[in-house]
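The complex is shown incomplete by one protein chain, all other protein chains being positioned as in the whole.
Labels for the chains are A and B, by order of writing; each one numbers its residues from 1.
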Amino acid sequence: MSTVPEDLRYSKEHEWVRADGDVATIGITHFAQEQLGDVVFVELPEKGSTVRQFSSLGVVESVKAASDIYAPLSGEVIERNVKVIEKPELVNTEPYGNGWMVKVRLADKGELNQLLSPSDYRSHIGETAGAGGD
Amino acid sequence: MKRIRTQVVPDDGVETAVPALEPLLIEIHEKGRAGRHVRGGDDAARAIPAEFARKAPLALPELTEPQVVRHFTHLAQMNYAVDTGMYPLGSCTMKYNPKVNDRVASLPGFADIHPTQPDDTVQGALALLFELERLLAKVTGMDAVTLMPAAGAQAEFTAILMFKAYHAKRGEGAKRRRVIVPDTAHGTNPASAAMCGYEVTTVKSDAHGNIDLAALKTALGDDVVGLMLTNPNTLGLFEERLREVCEAVHAVGGLVYGDGANMNALLGIARPGDLGFDCIHINVHKTFSTPHGAGGPGAGPLCVKTALEPYLPKPRIVRDAEGAYHRDTSGTDRWRGPGLGESIGQIRTFQGNFGVLVRAYTYMRTLGEEGLAEASNDAILAANYLLAQLRDSYEVAFDRPCMHEFVLSASRQKKQGASALDIAKALIDEGFHPPTVYFPLVVSEALMIEPTETEPRETLDAFAAAMIRIADRVKTDPASVKAAPQHAPLARLDEVSAARYPKLKWQRPT
Partner (left out) sequence: MNNNPYSPHTDADRAAMLKRVGIKSVDELLTAIPKDALRPKLGLPAGLSEIEIQQHLESLATKNRTASSGPFFLGGPVQRRYIPAAVPVLALRGEFLTAYTPYQPEVSQGTLQAMFEYQSLMSELLLMDVVNSSMYEGGSAVAEAAFMAVRATGHKKVVIASDVYYQFRRTLKAYARGPELEIVEVPTAELPSQADGAACLIVQHPDAFGGLVDVRPIVAAAHAVGALAIQVIEPHASALLEPPGALGVDIAVGEGQPLGIPMSYGGPYLGILACRVELVRQMPGRIVGETHDARGTRGFVNTLQTREQHIRREKATSNICTNEAIAAITASVYLALMGPQGLRAAASLSVSRAHELARRLAAVPGCSVAMSGTFLDRFALRAPIGGFDLRWKLLREANIIAGDATLDHYPGRDDLILQCTELTTEADMGALEVAMTRVLADAREKVALR
């Protein structure tokens, strides 16, 4: 399984998007979960709430850190993944599969074009990969 | 440390034997075991109407005293403590806790008095508090003191509430919404500002380890409540342009809050009141030797300049013309003070952690002016002595003389295969408690070291030797460092499962 799947788009803040019509599934990337270490808790927005592109939609926590999850796109949350709340380790083991976080009905499909392609994202993390951190 | 096998009942009801250092109280419980510390009162049940009486089980463990004594003695023996060894923890000032302080705090005249007793009946206690306020004001160069806060963080919250009242009095309450902190600030600083409803602006430090003055000036505006500053800062460095920093804040009408966690560097060396601070809190469980108590209690007196005095919490301790002491506006006495006035009110019950404050007072009177100045002098010297021994083996975060503490970076070791965390755990095997790690946030792989003035030179040398040995081991065999600790009561604990699936109390046996 590739750590940067080809069928997804990416944000600079290490979220991924799988677009299907006007519904987008959002999660955090393999790189992000590796940087975080073991995920212990995920805080997600309620169904029906609105998210705005580049604002925080939730928090993913490791033992010693809490990182905001930034919405790569704007829209209405139509589903949140309760599996990841019950078993936070899914974010580490299946970041692109069962570790997904929310499904959003897009407000503006044009925002998809502002996201990074897989190769752009690979360069992005290639640039930052040497910058230490735990 | 002997391992013993213990029966525990996990969630699915299956009995499994789990190795443990010491059973839990519920695991040495047996129905029918009891002491006889207090007996009687059987007729009381009649007085309680049935609808209020407890029907739920009272499933406290039933034990006898010999078991309880052994249990807690075993637990105590698993702990590292100042009484057993050195804690080089930066910004914690783990100095020796004098036993005479404990003894006087437990004198019945101090321990067996109730906080709402009439003032006439507690003149000795009030005199002690009054005098302690004066001593702290002199040490800090401030004008007025409250001894109420139960900890440094509560003092911070109190001070920011006072700042809020100060600005509101000047009609600027709505305008001033931001508190500034440096990026080296202790986490309680922004947390306290947030509890007061303020936004937090973080200003970076410069290449010399000072708050960046230019960046500060850019961040300042007339919407600023004030600046929260630790000095020396959490890098152990005295702010080189401190007066300019304070002047810049005052120029926009803001106030400067001093976080006094590092006061052990300044006793008789410099007074925050002379340097531009409008107020400063003290951690008596750091600078003034009261025991850390495994996490508390401490106390956080707040010392302020006259301009802030009206907003101090009440009750205040006052002395009348006849030399009698009172609590002003506690409403517990026939003597009536002038009322709440502009005070922010009562930020905790009663007048403070008296049992802790007695210890601080005793320490200050024991050392006196010369002893306190000598303490800071020795603390600064001891820190620089350690720094001189360690600077070749570890990266030094900022190459300047330090005050009472200094920060190393284990970034070199990280590249060689072991992190600051691994080094900390390896120090446990060397018989030392680790220093503060990963703080302040501006230094990667930070190790913050503060020896204090009460460690003998041979202990300092042994600590330095241990740190150097570990650095050598990281070069040749980093895996052995990553496997530490091997000689502590426990090896590394699984904090991930503890956070994912929290078990926050024992299971009651079925």
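Keep in mind that, in the parts below, a contact is a pair of C-beta atoms (placed from the backbone, for glycine too) under 8 Å apart; a residue touches a chain by one contact, two chains touch by 3 or more.
Predicted, not measured: the structure shown is a model, and the values here were computed from it.
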item	value
Partner chains on view for the chain not depicted	A, B
Touching the absent chain when the full complex is considered, from B:Y166, B:F238 or B:F463	B:F238
Residue ranges of chain A at the interface with the undisplayed chain	40-41, 43, 61-66
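The criterion applied here is as follows: only the chains that are shown with their structure count from here on.
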item	value
Distance from chain B to chain A - Cα centre to Cα centre, in angstrom	38
Of all residues in chain A, those that touch chain B in their complex	38, 40-41, 61, 63-64, 88-89, 132-134
Interface residues, chain B side, partner chain A - complex	411, 414, 419, 438, 444, 495-496, 499-500
